[in-house]
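The structure follows.
With one protein chain removed, the remaining protein chains of the complex are shown where they sit.
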Amino acid sequence: MNFASDNAGPALPQVMQAMIAANEGFMPSYGEEALMDQVRDRLRALFEAPQASVYLVATGTAANALALATLSQPWQTVFCTPLAHIHVDECNAPEFFTGGAKLSLAGEGDKMTPEALLAAFAAWREGDVHNPQRGPLALTQATERGRLYTCAEIAALCDVARAHAMPAYLDGARLANAIVALGCTPAEMTWRAGIDAVSFGGTKNGCVGVEAVIFFSPENAWEFELRRKRAAHLVSKHRFLSAQMLGYLEGDAWRDAARAANARAARLAAGLRRLPQARLACEPEVNMIFARLPRATHRRLRAAGARYALHEGPLDTGPDETPLLARFVCDWSIEEAEIDRFLEIVAG
Amino acid sequence: MNFASDNAGPALPQVMQAMIAANEGFMPSYGEEALMDQVRDRLRALFEAPQASVYLVATGTAANALALATLSQPWQTVFCTPLAHIHVDECNAPEFFTGGAKLSLAGEGDKMTPEALLAAFAAWREGDVHNPQRGPLALTQATERGRLYTCAEIAALCDVARAHAMPAYLDGARLANAIVALGCTPAEMTWRAGIDAVSFGGTKNGCVGVEAVIFFSPENAWEFELRRKRAAHLVSKHRFLSAQMLGYLEGDAWRDAARAANARAARLAAGLRRLPQARLACEPEVNMIFARLPRATHRRLRAAGARYALHEGPLDTGPDETPLLARFVCDWSIEEAEIDRFLEIVAG
Amino acid sequence: MNFASDNAGPALPQVMQAMIAANEGFMPSYGEEALMDQVRDRLRALFEAPQASVYLVATGTAANALALATLSQPWQTVFCTPLAHIHVDECNAPEFFTGGAKLSLAGEGDKMTPEALLAAFAAWREGDVHNPQRGPLALTQATERGRLYTCAEIAALCDVARAHAMPAYLDGARLANAIVALGCTPAEMTWRAGIDAVSFGGTKNGCVGVEAVIFFSPENAWEFELRRKRAAHLVSKHRFLSAQMLGYLEGDAWRDAARAANARAARLAAGLRRLPQARLACEPEVNMIFARLPRATHRRLRAAGARYALHEGPLDTGPDETPLLARFVCDWSIEEAEIDRFLEIVAG
Partner (left out) sequence: MNFASDNAGPALPQVMQAMIAANEGFMPSYGEEALMDQVRDRLRALFEAPQASVYLVATGTAANALALATLSQPWQTVFCTPLAHIHVDECNAPEFFTGGAKLSLAGEGDKMTPEALLAAFAAWREGDVHNPQRGPLALTQATERGRLYTCAEIAALCDVARAHAMPAYLDGARLANAIVALGCTPAEMTWRAGIDAVSFGGTKNGCVGVEAVIFFSPENAWEFELRRKRAAHLVSKHRFLSAQMLGYLEGDAWRDAARAANARAARLAAGLRRLPQARLACEPEVNMIFARLPRATHRRLRAAGARYALHEGPLDTGPDETPLLARFVCDWSIEEAEIDRFLEIVAG
């Protein structure tokens, strides 16, 4: 009963097989290997973007921080939501990689609207040397609360960005979950909606550790490469990043894994909806559920070995009936029986 | 005939097996998994340092830049040789991670002496706010030219550093090759000689991508962890870094791989010594050889598919007989037959 | 009728005289001159802090950014209000000088409460490597809205900071105005209330350009000196900074100037209170007034040559009766007749 994170589960067999297969003989290093050419071709085709620059890094934070640094200047401010991973979960990596840019918060919780973005812009006087200048818009899809922007919502936000000459970046650590949930194409969710750069996450959806960073305009390519190297994120035995991504793309393994994770979460959500003790904090759309359970229920779950992030607390002291917020993430590998067992414990 | 780099070959079977074995079920992420406890125990035992702080990162540049940033301040200067990897091969990663510290060059080529270090110190006025302040000593073992410091030489350099209140860091991307070549213990080569922090490289010696960073004094631990996260080098599915390191340590696989690589290079060096066309640039002590071969010989080697780094050039134009410097690296996997074939081509 | 800023007026005669007097013969540079010894003695006496480290810089932003950088680490977050000068008016200087620390906003507008500070702390998980770590508290006295913290309010905030092992910094660009308004001693407003470092502003209160940075504990002294030099803020002909500060301190010129500025603002506020067209946005306590005037009134004032910062707009289009927020700053030199003329124009 592990709902701690989608990075707590194993890698997909296809991904491991691809790594094993790549472990043969000598190859060029640092992305010069032929496997990376295949990755580039596959991702350009998947995103219908034949001119796109495609890079691989090993962590989601690297993808975000390097992409934002490439799209911004140190005297600018990035715009993101108060719950954005780049703001709350990266120990100032964006500030470090950008050389000291600021993050300005727009919107409530995990989602932004064009109105909220415009209000955040208005807080800074454009062209006034005393305050930070407007920099990139940064969205997360699926959001940190397991919700989705429709492609139209993304487009509306990017329109605002473009009207103010700002680039738009999409943190796609769970892009696969979003794509299969919305049934749209990767292109529709990204460049067709106005996104300039996106990370296409592998790690949380069944890879060992790989994220693709895709720039739809080629002008940032060389700068990104230099920033990646300078940040120590250019991997020497790059074949193992390439192989992971190929295994992930092969036969649409990434879609299957995302569908599986989303379906497990839907089963869990449906079960919780039926239980009077549980209250969903918001309507889950991918593989993450935020729900409140009574403190006593949390204690029972913990005692039974369930693992998940408790966002409120403390658990140990306080009235049994107080509901506490928790996050439950389903990865592709969690078994339905585990979910059902979890629901039984909640039911009490 | 691939002598391009020790990152061009495959990973050790033991390393791959350990990764596959680790790909089972759920585990905590970010180094909280039990496998990392084993890594910590094993490395503390290997280095006879029960209090050491032990961390894993995926690249050698990350190990170097993070360790140096932890040991220095932005207004200081690191001391290294003119050929140090941190100076010539990391695209300013040390400057980036340290927040703008300077690298001061001491010694000639790949090696430093206490005299050279003292001369480099003398270039900066201690305690004068106008110039950079003295920061860490950074050595590479084995050096970038495939040579070795004896443990006594390291100790003599660390004595100078300590006498000036400076910490000493050892870039051990090829530490395994050095340890087996000198026949000393890891402790003798590091903390017993005065080293404060060392990277114990796995990537170049048969891993997929893992380096251990070891601080012998625990005081830097938390800062290193924060710097690692902030630099996007804290891997979420950390089990795969831990597994690699365990497979590498298991049954002394690391020693066997380093011995194999060194032996192959010795065979190559012995062969080149017998050939009048070839001239070794320095006496190789581990798995790297720098030698000069006539331009015509290089052309023949290239035509036959041999891969290695040519340090002088151009190859295409110029008199056939001009000797050009090249680097030949042997990894653990290269076959003796390949070496012999290479020597035959050189012999002409 | 210039209410644009307290940096738009002239320097005090005493300050200019001191600079002229200092322009004699040869002196050591970089703060080694005897004048700086006098400054140090005078400020230590004024703040009743014989161990304090005292430095001079030429700009308020330099004072803030250097002090915060000295008190923080790049992986931390500073806590300040949404209107803090360091957040909205320094073009990311704090992020730059700290090496990428974050600014977390606490409280509403220009003032913070212990409750707001605790709530801001709660947003970050202490000791969790994934999010920024708690760093210094930064307050502004007088605030950016011309209001004051009582010494007890400062002490209550510093108590919270200290209970969480965080240092407290006070941006005192208008500290003189605050001290004379509250009638307390500099010590009561700073270290006795728990402040670890303060800037004692001169520029806005009649100097040419000088701010003292005072650390009440000596441990940060050398780091500050290195940071100042590295940021190009160590002035070579430092005698002219020292002289300014001595002229400013001489005969309590600083108190007289601050009292004059506060009194002018009080006259202006009293006048505005009597006029139905004007609405004070908050109760002014020093030399800055925020008030709303009808758009038509603003137009009349502009036409008459009045200068001040309009915070809402646009002025040119829109209904005459709409009130728009503006800031009116009085420096020591503005004449009462100018204020009265201004009020007449507002009266219409």
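Per-chain residue numbering starts at 1, and chain names A, B and C are given in the order in which the chains are listed.
Just so it is clear, contacts are C-beta pairs under 8 Å (C-beta built on N, C-alpha and C of every residue); 3 or more make two chains touch, one makes a residue touch a chain.
Here the structure is a predicted model, which means the values were calculated and not measured.
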item: Option from C:Ala101, C:Ala193 or C:Val208 whose C-beta touches the chain left out; value: C:Val208
item: Touching the absent chain when the full complex is considered, from C:Leu139, C:Ile214, C:Leu234 or C:Ile339; value: C:Leu234
item: Positions on chain B where the hidden chain makes contact; value: 74-77, 88-92, 95-96, 98-103, 123, 129-133
item: Those residues of chain A which, in the complete complex, touch the missing chain; value: 30, 73-75, 99-100, 129-130, 133, 223, 225-227, 229-230, 234
item: Where the missing chain touches chain C, by residue; value: 2, 4-5, 7-11, 16, 19-20, 23-29, 57-62, 64-66, 90-93, 96-97, 203-204, 208-209, 226, 229-237, 240, 307
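The rule is short, and it goes like this: only the chains that are shown with their structure count from here on.
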item: Greatest separation from chain A - chain, by CA centre; value: C
item: Centroid spacing, where centroids are CA-atom means, of chain B and chain C in whole angstrom; value: 51
item: Chain A and chain C: spacing of chain centres that average the CA atoms, whole Å; value: 41
item: Touching two or more other chains - residues of chain A; value: 90-92, 96
